[in-house]
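The structure is given below, and queries will be raised subsequently.
Only a single protein chain was left out; the remaining protein chains are all shown in position.
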Amino acid sequence: MSKESKAKEPTEVTNTELVLPSHTNHYGNIFGGTLVSFMDITGGLAAMLFCNEEVVTASIEALDFKTPIKQGDVIEQKGRVLYTGKTSMVVSVEVYRVEKFTGNKDFCCEGYFIYVAIDKEGNPKPVPAVKILTESDKQNWEIGRGIKDRALERKKHEP
Amino acid sequence: MSKESKAKEPTEVTNTELVLPSHTNHYGNIFGGTLVSFMDITGGLAAMLFCNEEVVTASIEALDFKTPIKQGDVIEQKGRVLYTGKTSMVVSVEVYRVEKFTGNKDFCCEGYFIYVAIDKEGNPKPVPAVKILTESDKQNWEIGRGIKDRALERKKHEP
Amino acid sequence: MSKESKAKEPTEVTNTELVLPSHTNHYGNIFGGTLVSFMDITGGLAAMLFCNEEVVTASIEALDFKTPIKQGDVIEQKGRVLYTGKTSMVVSVEVYRVEKFTGNKDFCCEGYFIYVAIDKEGNPKPVPAVKILTESDKQNWEIGRGIKDRALERKKHEP
Amino acid sequence: MSKESKAKEPTEVTNTELVLPSHTNHYGNIFGGTLVSFMDITGGLAAMLFCNEEVVTASIEALDFKTPIKQGDVIEQKGRVLYTGKTSMVVSVEVYRVEKFTGNKDFCCEGYFIYVAIDKEGNPKPVPAVKILTESDKQNWEIGRGIKDRALERKKHEP
Amino acid sequence: MSKESKAKEPTEVTNTELVLPSHTNHYGNIFGGTLVSFMDITGGLAAMLFCNEEVVTASIEALDFKTPIKQGDVIEQKGRVLYTGKTSMVVSVEVYRVEKFTGNKDFCCEGYFIYVAIDKEGNPKPVPAVKILTESDKQNWEIGRGIKDRALERKKHEP
Partner (left out) sequence: MSKESKAKEPTEVTNTELVLPSHTNHYGNIFGGTLVSFMDITGGLAAMLFCNEEVVTASIEALDFKTPIKQGDVIEQKGRVLYTGKTSMVVSVEVYRVEKFTGNKDFCCEGYFIYVAIDKEGNPKPVPAVKILTESDKQNWEIGRGIKDRALERKKHEP
């Protein structure tokens, strides 16, 4: 069976959370590490459900916190597989703050995570290619490849 | 403006979670209370985003745990507003176990929650009616009304 | 040895908790899911100590939240085995808010939980009957049987 | 009103807990700090319900961990006010491991905590005396006074 | 007083953690989001103690997870302010796995975080410059400036 035939449509995972006191820092905003934990779960699930394997987080790419998210806010996260290498998947996680009284959504931040599929011994396992159906899929694939390239570039400069 | 004109399409909130060691009991299954917490968040968000108000949980209706959910399992929850009274909303939350290696979904349990919209002083606030568009919306509305009736019935028998 | 001879007096488990910030929602009240978690622990312990076996939660029956419980409040829970079937136990959990400055107790909510005793393989195991000593024990047994009947009724209507 | 008339019978608070994975260290035993947290809650509640005031923990007296408590174990704690000074209360917290399959209780550890009643500004507030009804109350009062004396002794040697 | 005179020596914060079951994913390794939370605390403290102001996390720069960290492992983190702009600080957080039975330290990952000092209204506040004392301080300053430049570059490309 050719690789082509195994290409899969990109998976999207949506998660909505209510920001509780146990998620906040002492300003009453969501604590940065808590938000990254939420995003890592959402991104990891998108990867896991795409490749139907166990996965581990290999890297977190640059992540900018733009709008403060407050206790009692509703946040919506969208995780999406953009690009895959042989055993790795580049996943974007977008975070929106849902304005409770209008339902409007404000973009808060976006992060890119790289996950690797693993077998029971923890060794990397091949993953399907992303099936490109729309122009937007193609743009996502390009973004994902750029991110993967930057991660490989970093690896070269490692001591 | 008539009540009719304010009727809104039922909101659905989907949440996917990975069962971590901190969610489990000593058998390695998800702890019942943790699962209800997840369902209460998902249901509360469906209610909150439907009425665009703050909400509080008024009751949890009968909830049967059918399939054990294990550490490392992926669960998908779907919260949906079925029926609304003047200030209350009946919300169903379905829980599925996503079979990681096939993507198949097994139904695990379903619960019904009643939420009440509140204003800043914590007093009940009117909520929109559910717009009935499909046969399935109608069936849901009937189920929701039945649940609301049972809750009212219980209230009568209170000491 | 006959079944009769194994009948046991109903076990009661009392738990008192202080509502900390990590238990609350963004209104400063106890979060519904947290309260159910507390009740499930208390009820499960009552079942476990009654049958001297491991137990799992089979269902949560209707549970009405009446009085809001606030951060810093003291809550007292009483779990009690009311009725037993062959392998299942119906347990009531009452929750009181203890007024700190007077010691008065306000009734907050009551829930009914059904637990099943299990062996090491997770298969159901027989449990003792509840010994009926007082008129109140008898009333509890009737309430418990009614709850068990409703749970069985729900099971019939399952798809 | 004389001081005598305000003497109160000693309060006892009982708490039963199930040791979940989130309570354990990497050996599968309860983590020491978690157990002390449980004991501090139980002891603080005994003090709070005795004096009907808010309280703060002033000191933890020597506490020996004797029997390891494992994941899935049931522990029972008994908190009891032994002795009171003008604004402080000496509370003992006993911890037992409940043997699930027999109901037998093994003594695990005992700790002594000193709490101080406070008003809204956080200043110490007088507390009732402990009413001595039995010989055992008297022995407890002596133990409590000894502990209070040792705490005062430590204070003298502070830099 | 000139800016020069306010330059401060770089602050270093060291934190050591024991990986407990509540920190792990279902493989028994530390969960990625938990590790980032630890690193964000350590980095934020280094920034806070450097500028003697409250700080918020503005961005997390690329972070590669190299060595899996297991339940029961000891990890040591070193947070260090490398470079400061007008109101922002670039902080590196290095994570080492301490081999318990030898005391050897394995490098696990390094992350760069950007923090902004804020006043009580949440507005950015000036921070001191980093005093360059050694060749290593100078190299760190260059690395930090490169990271800050990349973050500014990303900002330009934002929609």
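Every chain is named by a letter (A, B, C, D and E) in the order it is written, and numbering of its residues begins at 1.
The rule is short, and it goes like this: a residue touches a chain if its C-beta (ideal position, glycine included) is under 8 Å from a C-beta of that chain, and two chains touch if they have at least 3 such contacts.
What you are looking at is a predicted structure, and each value in this text was computed from that prediction instead of being measured.
Trainee: Just name the one of E:V98, E:A129 or E:I143 that touches the chain not displayed here.
Mentor: E:V98
Trainee: May I ask which residue of D:I41, D:V95 or D:V130 touches the chain that does not appear here?
Mentor: Per the contact definition at the top, the residue touching the missing chain is D:I41.
Trainee: Tell me where the left-out chain touches chain C, residue by residue.
Mentor: Counting only chain C, the missing chain is touched by 18-22, 71-72.
Trainee: Touching the missing chain, which residues of chain D?
Mentor: On the chain D side, contact with the omitted chain comes from 27, 29, 31-34, 36-41, 44, 54, 56-65, 68, 111, 122, 150-151, 154-155.
Trainee: For chain A, which residues reach the chain that was dropped from this view?
Mentor: Counting only chain A, the missing chain is touched by 21-22, 24-27, 31.
To be clear about the criterion, only the chains that are shown with their structure count from here on.
Trainee: Does A-E or A-C have the larger number of C-beta pairs in contact?
Mentor: When the contacts at A-E and A-C are counted, A-E has more.
Trainee: Per the centroid of Cα atoms for each chain, what is the distance between chain B and chain C, given in Å?
Mentor: Using C-alpha averages as centres, the distance is 22 Å.
Trainee: Provide the C-alpha centroid distance between chain A and chain C, rounded to the nearest whole angstrom.
Mentor: Centre-to-centre distance between chain A and chain C: 41 Å.
Trainee: List, in ascending order, every residue of chain E touching at least 2 other chains.
Mentor: 21-22, 27, 31
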